[in-house]
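Of the protein chains in this complex, all but one are displayed in their positions.
Per-chain residue numbering starts at 1, and chain names A, B and C are given in the order in which the chains are listed.
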Amino acid sequence: MNMLLLPILIPIASAIIVLLLPKSAKLLRDTVTLLSTFANALLAIMLFNKEILVSYPWVGFGFEFSLRLYNFSSFIMAAAASFGFLIALYSSAFTAAKNYSKSFFVYLLISLALLNGAVLSNNLLLMLFFWEALLITQFGMIMLGGRLAFRTATKAFVIIGASDLCMMVGIAIYGFSSGSFAFSNNMPLAGLGGLAFVLLMIGAIAKAGSMPFHSWIPDAAIDAPLPVVAMLPGALEKLLGIYFLTRISLDMFRAETGSWVSYLLMIVGSITILFAVMMALVQKDYKRLLSYHAISQIGYMVLGIGTFVPVGIVGGLFHMINNSMYKCCLFLTGGAVEKQAGTTNLEKLGGIGSKMPVTFACFLVTALAISGVPPFNGFFSKELVYDGALERGWIFYLAALVGSFFTAASFLKLGHAAYLGKADKDRKDVKEAPYQMLIPMVLIALACILFGVYNKLPIKFLIQPVLGVDRLRGHNYWGFPPNFILAIISVVVLAGAFLNHIYGVKKTGSGLKAVDHIYHAPVLSEIYDAQAKGYLDPYNIGLGFLNIFSIAASWFDKAVDWFYNVFSVKTAALLTNASRRLQNGNYKTYIILSMATTVLIVLFLLRSV
Amino acid sequence: MSSVLILVPLFGIIGLNMLPRNVARRAAFWFAAAVFTAEILLAIVHQPAFWTEALVRFDSFFRLKFSVDSLSRIMLICIGVVSLSSLVVAKSTVSDEKEAFKFINILITASIGMSGIVMVKDIFSLYVFLEIAALSSFILIAFNKDINGLEGAFKYLILSAVATVLMLTSIAILLLDSPDTAFSTLHNEIAHSRGNFIVTFAIGLFICGLFIKGGLVPFHGWLPDAYMAAPAPVSILLAGVMTKACGIYTLMRIVASVFGFTDPIKNTMMLIGMISILVGAFAALGQTNFKRMLAYSSISQVGYIILGAGTGTFLGLAGAAFHLFNHAIFKGLLFVNSAALEEKVGTSDMSRMGGLSERMPVTGATSVIAMLSASGVPPLAGFWSKLLIVIALWQIGHYAYAAIAILASVLTLAYFLYMQRQVFFGKLPPGLEGLREAGNGLTLTASALAVITVGAGLAFPYIYNHFLLPLKEIFF
Amino acid sequence: MEASSWGLFSAFGFFITLIFVCGLYCILATRSLIRAIIGLELLIKAVTLLVIVTGYLNNNTALAQSFVITIIVIEVVLVVIAGGVALQIFRHNDDLDTRRLTNLRG
Partner (left out) sequence: MNVTNTDMLLLVLMTIAALWTVMARSLLKATIGLAITSAVITILIFRLNSPLAAVFELSVCTGLITVIFVSTISLTKPLTHKEILEMSKARHKRYIYLPIILVATGIALLFLKIPNDFTLPRLATPATNVRNVMWNIRHLDLFGQIIIMMIGAFGVVTLFITKDDKDGS
């Protein structure tokens, strides 16, 4: 038994154990889950930065069951394993009273195993296997949200499934035009290569949740249980999606700075940043607001990696790990608020900061981090992305900067509306969350500070090895941001956001409505309207088309009748009367159709004679 | 081994009908179960010397010219598994003892016909066994003698007879070109006179006859009616193997070993396959009846098989053969579930169902597995076969077909998700509160088939090496 | 093929095609199930004759005859089953009208 099989087998085995345990054995179930996730985390840390390769013959013609551990995969695995453990700990309290607790743990463990498998896979086909199986656990997990969640689960399934299909085609093209399904082919981007890149990219960024594949995430935030959202769109899928995007860009293709795919990625990134943050700004629900940020932040990573310059890639990857941390933590605070206060509607919340001090503190730290306030981790990663973006074009930098402004504004609004202000009458006696929920939040918040203050640790040991010495050319990106002026500008923008908030609060007298003047701005208000009605949701647009098709299809048999009753009447005058008499006999229609096609096929075959 | 699969059931039925009634009725089920199980086992374990030697002697005594190669093996497994499922379902749905006895008799003759189809090496004997299978299935569809069943049976009968006439005409014309009707002789003679007007004409007629038998669009008219109107166990048999053995397998076999993969034939097959995939899927989207939707889905899946076989490459044929197997299993599974629904809810109208997964957990769960396999979601078996087909299409440069084939599996997912929502999720309609899970026979069959689907997906490397790779030797 | 054989084949082929058309037309135009089966019979008759003709042209009438015997046996059973189905339909509908066989559609 090889060490590398353990990260896949341990969670699967414990998932089976949990599945076999009776529903009432809660304590045992929690213990098994926590132990195995902890073991998984420990294993991931033990394996950290090792280089191991295992390979078993599998199907033939190059399809091998081959796993490879190296610095990047060990980094992603360790991060995912840590999140898995913390979320399991959190859920043991959060889902305690819910009847889906058992299924959730099973799904969680299987998802961890699949993620480990996907990250460790050393060829694309094996990765595809794990990647697609994650789709099923995702579907199942969202379904846990009850009857209403079916719609959302289907939506997520269709969106991710469709983009995965693109990815499959991409893999097929990649494999057959470069000759192998290995990750390291350095395929040129010309011709089919470009197509393959775009298709693979669609799969990667759809998994990460970038626009335009985002629209299920806000729905899931409402319908699915919170730990699911914190875990999948919050942390694991981002890690996996960005991991794969990085592998595509760095290892699989010869992507050079200035190539068109670079611009494509940067444009997708910028648009994602801007649109999602604009939507986040006007949300009136704690979780929904966070979910739009989960989309928006992806934009920074895609933008950073899309620059294809070392500083941007380092920034993108650093942002990936930072974002998983603070976004996960933010969702967890949302869960704590939901559990303790009974709602996540911002209009009903308020003043709970004093009643849930620890939660509030964690929120504060992570909100500052996501807004990019120094010295928290978000600041440093964003600065690196800015630096990279500016190198490629001021417009991308500007987009990122504006996104940052709105991020800060919306978190000011969120914090103000939820934690400060006057407490609601019905929520006078809100208590602090139980310790199982607090521990993960506090740990992650502390890590946010650590990664900010001592950013040498993640950058030097986690991220820079991914790029390798060749790409870095001796640069080191830890310490204070390389470009001092950009840092100043960022701080000024943040101050602007703060002033904007104060202006809004003065004008409307409420933290919740602090950004309403943006919402009512001339052009923006129409966009918001369209979005609110679902016009901009690509899924809805697609569904509309599908509807048309299915109507067309249900008419097919009538079209056959038409062929028989109308078409033949006009063409074959001799048969007119007879066919009218025959119009009700259905099997005759079938015979006529069959014979007509037979004649066509025979003629087609004879054509070549 | 081959003639055992024909002669033992044949003498078995004759013997059963001579036994006293009470004994025969009790023995019939076990005899049939034993025959089908033996068929599966013989097809899987086909190597050991003991069997081969003893059976060769048996064969030579009756001088039946059968031969079993790897494609036949796959089909024999399908026939055994699906017939067994049909038998078990029949045991729990056909209550009258006398009726059950008749049913089992005809079921056995049907399976003799199908086993014969996959083992013969002579085009006229192929026709004989096709007729055996088809005639049995007419009786089976009309078995309950309700008006819908009779209507379905009559439509199938007429269309099938037309197909038979086309095929016989073709055989008669081919006799002008060949001294006898063995596959090998015909193959040589046709290869010799390729491009001849009359021979090409005959080839076209034969292929079209098989298209009718296989229910491909636009020859499909009879298929939804027959599948929908047939009694539950018969639907399993029909959808699982009958039309596949009669139409699809035969088409693959005849084209591969007699007519040869010429470009016009390949193009025809791929085009018809594509049309079937699309029309079947779109038509399935608009259905309100569970069984009818499954029938249209069958047309669509069969389209994949023909599309794969039409590539004429090893990968395409391997994918087609594996999809044939997968389709037999998951469509059999879905029809077993439809039998459970019909038995418990009393209808197969989806608008009168809903929320059944709470009441019928096994049925719900297994149908999700079948649905995912049909839509080609990894790691289930359906994914691998579709992958092979798509890769094969890609290799020969039919990028558009490959792309449409992939997109059509989204359609598959769409109609199955719709079906799931209508039947298994949502709110339980009034009047179904007291609903219980179907009987053990049905749930066990469904679970067993689900296990096969999952197992075949996980053990794909094994299947690829032991069942699909040998296909290379027959075709190339 | 020699001219004389070709002449025989053409002549028989000509009339066989005509019977084929008759049978097909009968299936398509009739309103009676029994008559549809009769149409089917005509189709099979045409094919039977064709098999015999090809056998005769090849000097291989033995093979053709053995084929025809098999075809005839199958034909009888087909007619029996078709007649049975028609009879049962008659019991339900009280007539043999093909126009009433359109319950299943869509």
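We take it that a residue touches a chain if its C-beta (ideal position, glycine included) is under 8 Å from a C-beta of that chain, and two chains touch if they have at least 3 such contacts.
Keep in mind it's a predicted model, so treat the numbers as computed, not measured.
Peer 1: So which of B:L5, B:A28, B:L64 or B:V118 would be touching the chain we can't see?
Peer 2: B:L64
Peer 1: So that we can see where the missing chain sits, which residues of chain C does it touch?
Peer 2: Against the missing chain, chain C presents residues 1-2, 4-8, 10-12, 14-15, 17-19, 21-23, 25-26, 29, 32, 34-35, 37-39, 41-42, 45, 48-49, 52-53, 55-70, 72-77, 79-81, 83-88, 90-91, 94-96.
Peer 1: Could you list which residues of chain B touch the chain missing from the display?
Peer 2: So the residues of chain B touching the missing chain come out as 6-7, 10, 13-14, 63-65, 102, 105-106, 109, 112-113, 116, 120, 122, 124-125, 128-129, 131-132, 135-136, 138-139, 142-143, 145, 176-180, 189, 193, 196-199.
We take it that only the chains that are shown with their structure count from here on.
Peer 1: Indicate which of the five shapes (line, ring, star, complete, other) describes how the chains touch one another.
Peer 2: Looks like everything touches everything, fully connected.
Peer 1: With centres defined as the mean C-alpha position, give me the chain A-chain B separation in Å.
Peer 2: 41
Peer 1: Quick check: how many Å separate the C-alpha centres of chain A and chain C?
Peer 2: The separation of the two C-alpha centroids amounts to 64 Å.
Peer 1: For chain B, write out the residues touching at least two other chains, lowest number first.
Peer 2: 154-155, 158, 162, 286, in rising order.
Peer 1: Return the residues of chain C touching two or more other chains; collapse runs of consecutive numbers into ranges.
Peer 2: In chain C, 27, 101, 104-106 touch at least two other chains.
Peer 1: Using the touch definition from the top, list the residues of chain B that touch chain A in their complex.
Peer 2: On the chain B side, the touching residues are 154-155, 158-159, 162, 166, 195-197, 200-201, 203-205, 207-208, 211-212, 218-222, 262-265, 267-268, 279, 281-283, 285-286, 372, 377-379, 383, 387, 390-391, 394-395, 402-403, 406-407, 409-410, 413-414, 417, 421, 425-427, 460-461, 464-465, 469.
Peer 1: Along chain C, where are the residues that touch chain A in the complex?
Peer 2: Residues 24, 27-29, 31, 98-99, 101-102, 104-106.
Peer 1: Considering only the defined contacts, which chain B positions touch chain C in the complex?
Peer 2: Those in contact with chain C are residues 124, 128, 131, 135, 138-139, 142, 145-148, 150-155, 157-158, 161-162, 165, 168-169, 171-173, 175-176, 179-180, 224-225, 228-229, 286-287, 292.
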